[in-house]
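Below: one structure, written as C-alpha cells.
With one protein chain withheld, the remaining protein chains of the complex are depicted in position.
On to chain A.
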C-alpha cells in the first residue's frame, strides 16, 4: 500500500492555497467598467514606452494623429464599441486563466482514461503493473470534470464572455451564429456536457470497481467484463471526445470550424496523459513502491510519449497547413490572430511539443534514463498547457494576454488539486494488481 508522503500533501495544499490567492487577485484586479479597462491598458503602455496620455488615446482610437481630439461621430461610436470589447477581454482574462488550467488538468486524466481503456481492450501484456497508477490519475476525472462543468454553467449564466454565442444580443445580430443556434444553444450545450462527463465518469468508476473486484475473485469474469466495457467505452469516447472539443474549445471561436479539431485535441490530451503516467510511475518507483516496474516499462511509456508527440505535430501541421495553403478568409482568421498576437507561445509550443521530444527521446538508451524522461515530460506538459492556452486565449482575451498572476494561479491551484486527488486515490488500493491474467507477463516484461 502506498502512503501519501506528508511533504507532497503539504506541497499540494500550499500550491492550492497560493493558486487560489493568485486567482482571486486576478478576479479582483479585472476591470468592471470601461474607464478601468482603459486605465489598465494605458498603464501597461506607459510602462512600455513612457508615452503620454495622448499617445494612448491615439492608439486606442486607431487614429494616426497624436492626441486625436477631432474624432468624428462615427469614430466615436467605433471607439465606444472598441472600448467595450477591450473591457470584455480584460474581464475574460481571469476566467480564461481558470478555464485553461481547469481543462488542462481535466484533459490529462481523460487522456489517461483513454490510454487505460486501450490497454485493456488491446489486452496489452506490458502495462497491467501500471493499471493502478492510471486508475489513480483518472480519479481526478470526478472533481476536475465537475469544476469544468461548473465553469461552463457559470458561462451560460453570463458570468463571463468566453463563449460569445451564449450572448443573446450577439446572436440576434449575427446570421452565422443564428444558423448554428440549433447546435450551439445553452441548454443543449449543458445537456451534452453532462452526457459526456456522465459517460466518462461512469466508465472510470465501473472499470475501477471491476479492477478491484478482480483482485479478490477466483475467476476471470471481472477481467472479461472490464475488457468488454473498455472496448465499448472507446467507441463512446471517440464520439464524445470529438464533440467535446467542438463544444468546449472550438466554440470559443464560433465563426471558425475545422474538421480534424477533435483529433488534434485528442492527441494533445493523449500525450499529456501518457507523460503523466510515466512521471508518476517514475516518482513512485523512486520511492520504492513499484518494485516490479522496470526500465523497460518506462521505455515503453517514453516511446509512446515520443510517438504521440509526433502524432500531435502531424495533426497540428495538417490543420495549419491546409488552412494556410487555401487561405480562405473565413478559416484563416484563426491563424492570423495567433500569428499576430501569439507569436512566442504559438511557435514556442511547437518547439516544446515537437522538436524537443523528437531530439531528446529519439535515442533508445535515453528512454530508459528516468531523469531524462522526467525532464522531457516537464517540457511536454508545459508545451501542452501552452497548446490549450493558444486554443482558448486568442478568442477570449485577444491581444490582452499575459502569462501572469491569474494564469500561474490557475496552474498552481489545479496542479495542487490534481496531485492531492491522484495521490490520495493511490493510497486507497494496493499499487500492484493481484490476479490480472497478464500480470506475470507484465512483471517479466523486458524490451
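A few notes on this one:
To be clear about the criterion, a residue touches a chain if its C-beta (ideal position, glycine included) is under 8 Å from a C-beta of that chain, and two chains touch if they have at least 3 such contacts; residues count from 1.
Here is the rule we go by: contacts and distances are computed from a predicted model.
For the chain that does not appear here, its UniProt entry gives the protein name "Quinol:cytochrome c oxidoreductase membrane protein", which is one of "Quinol:cytochrome c oxidoreductase membrane protein", "Protocatechuate 3,4-dioxygenase beta chain", "Sulfur dehydrogenase subunit SoxC" or "Multicomponent Na+:H+ antiporter subunit F".
Here one chain is not drawn; of A:5, A:286 or A:327, the residue touching it is A:327.
Contact with the chain not shown here comes from a single listed residue; of A:122, A:239 or A:362, that residue is A:362. Taking the whole complex into account, chain A touches the unshown chain at residues 317, 320-321, 324-325, 327, 362, 364.
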